[in-house]
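A single protein chain has been removed from this complex, and every other one stays in its place.
Up next is subunit A:
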Amino acid sequence: MAKLEEIPKETLLEIYKRMHKIRTYEETLAEWYYKEKSPRFDISAGPIPGELHLSSGQESAAVGVCMHLKPEDALIGTHRAHHFAIAKGVDLKKMTAEIFGKATGLSGGKGGHMHLFDAKYNFSCSGIVGASFPQAVGVGIAAKLKGEDYVAVAVGGDGAANQGTFHEALNLAAIWKLPVIFVIEDNSWAISVPKEKSTAVSKNSERAAAYGIPGVSVDGMDVIAVYEVAKEAIERARRGEGPSLIEIKVYRLRGHFEGDPQHYRPKEDLELAKQKDPLLNFEKMLLEKGIVTEEELNKIKEENIKEVQEAIDFAVNSPYPEPEEALKGVFAGGE
């Protein structure tokens, strides 16, 4: 906690702003997701079709890491990636339009919620668990070969750390000393399978030892702790000292996907998640220490609510793509 006072107030306000924006966004999307899905829940109905994996409760991981990233740094996320997209700076309007399947979306409606691509901010994500790790290695190779100083962050859940890709990628990044940061966002659940039943070590950060790289575990309840740990790893990568593994312990406030009955999840776990709210925790800390006033926070909240509403309006009012667009764009360099 001592470090809080050493961080400039503008930085703290920016951290708060991004975290609050993510929460506002996710909870607003949830409301929209359930429109036209009642009385019977239908995954294919409503303004937001398909699956929706929201990241409420995991904001600290995204903001703590992305505060240190520049647009040219790459971030490769997972199926649950809105928080990282927002923290990385992805255009909120275009992202929302994509999630609504509109022509004005990031990919013109072709990618959707799990496949957000924004080349301007070097952001991408995937619906395939564990896919991010080797891809970040490639970004690291490019940085080294080109002699440029960008870094790559690969994000995966605790479930993804049991994929072969995780282990192969860590080894590659380590032997080639690449500027890659592997982030394991540990929310304790791989859908319904709890981490203690899927993972032989209690902390994934311990696995870094197998590849001779630093591994740190950090409590995502404390965004400043995440911010500090990420800062060190990213600076290390920029200095050419190679990869790091960061495990961030977070709590999933919602189901794996919207509509998930969560009957596998003990009530106590959900209660615990609600208590471990990194946004409320940070807000409380800022106020208690007298770093910010309620008015300052309220101003940020209002701005965020407005920005999210504008993004939703943009998406809702945008046209759907022309159906024939489905047949275009399989290959580069022509239709």
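Here is the rule we use: a residue touches a chain if its C-beta (ideal position, glycine included) is under 8 Å from a C-beta of that chain, and two chains touch if they have at least 3 such contacts; residues count from 1.
The working rule: contacts and distances are computed from a predicted model.
Chosen from "Alpha-ketoacid dehydrogenase subunit beta", "ArsR/SmtB family transcription factor", "SufE family protein" or "Pyruvate synthase subunit PorD", the protein name that UniProt gives for the omitted chain reads "Alpha-ketoacid dehydrogenase subunit beta". Per the touch definition above, the residue from A:30, A:193 or A:305 contacting the chain not shown is A:193. When the whole complex is considered, the residue among A:54, A:95 or A:160 that touches the unshown chain is A:160.
Across A:19, A:85 or A:114, the single residue that touches the chain missing here is A:114. In the full complex, subunit A contacts the hidden chain through residues 40-44, 49-51, 98, 101-102, 105, 107-115, 126-130, 159-160, 162-165, 190-193, 197-199, 259, 263-264, 320-327, 330.
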